[in-house]
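The complex appears here without one of its protein chains, the remainder shown in place.
== chain A ==
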């Protein structure tokens, strides 16, 4: 892509999210979301492959629907209460509608159907931007509004963790697995939104770090299926040995960083007398763990039959920039002991 156009689009994406962050008026927040959506669309269909165009169209339709619902809800709220402020949504209908619209925007179950197909049509970098940056603005809005319907958020959260677990079970396409993993993690974030919003932010940031590591590891290996990952030991042996840790961190196993959000969420849910819900969520995390382990089994724990020619790439020096990957992998693995400091930082 023309570097000027690429710069403009990336700046526009940043601008959209920043406008939403800076807004206290619903119209400005909606505008930020729309700018964000429109800016990423050309990035998504850069390659002009029919599947990429299909993914772009599906993404556009779902995001436009969600933005329209959001605008409708905010106008309804303005009509009833007479004010456009983000924090003062006191009636249940607009609040519920906003929650559902934002759930569609980020891909929570049962509004998740677009996510695997859209991610499958994109290349790994754009998929990374979709999974991480595009979630920031909707989450900011979710954190601002006072949820009127406590059970709606819990239903959305639990459904997402279950769907994310079950849906990813038999995939062999990595991007679809990452989509279902995203749905599951978003479910965890939503579960605790109304009780301890800082934990939502913590889970979101931890998810960003872990997903970034995983996407970039797959990009370094240039692989989009589980089978093609089996050759990563010859391309980048160190990355192949670190990826199981990233995957286990995504699965939420101690002593890795991914355990931190899950532990704190389960603790908070138990404090709120929602122990059965916490149990169900923890059990659904096992489903996700199964397909994470499957990826690490294919990548690191087994060696696929191959010819000698394919065992030699590690000998050649690589020009890939792996510094971001190194940083995020270290954070993914080693951040658990800093839990008290992070909690203090987020609850300031």
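Rule of thumb we're sticking to: a residue touches a chain if its C-beta (ideal position, glycine included) is under 8 Å from a C-beta of that chain, and two chains touch if they have at least 3 such contacts; residues count from 1.
One rule holds in what follows: contacts and distances are computed from a predicted model.
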Which of the following is the UniProt-recorded protein name of the chain this complex doesn't show: "Complex I intermediate-associated protein 30, mitochondrial", "Sorting nexin", "Gamma-secretase subunit PEN-2" or "Replication factor A protein 3"?
"Complex I intermediate-associated protein 30, mitochondrial"
Per the whole complex, from A:169, A:238 or A:286 the residue touching the absent chain is A:169
Extract the touching residues of chain A with respect to the undisplayed chain.
47-51, 53-54, 57-58, 120, 169-173, 224-227, 230, 294, 297-298, 302, 304-307, 309-310
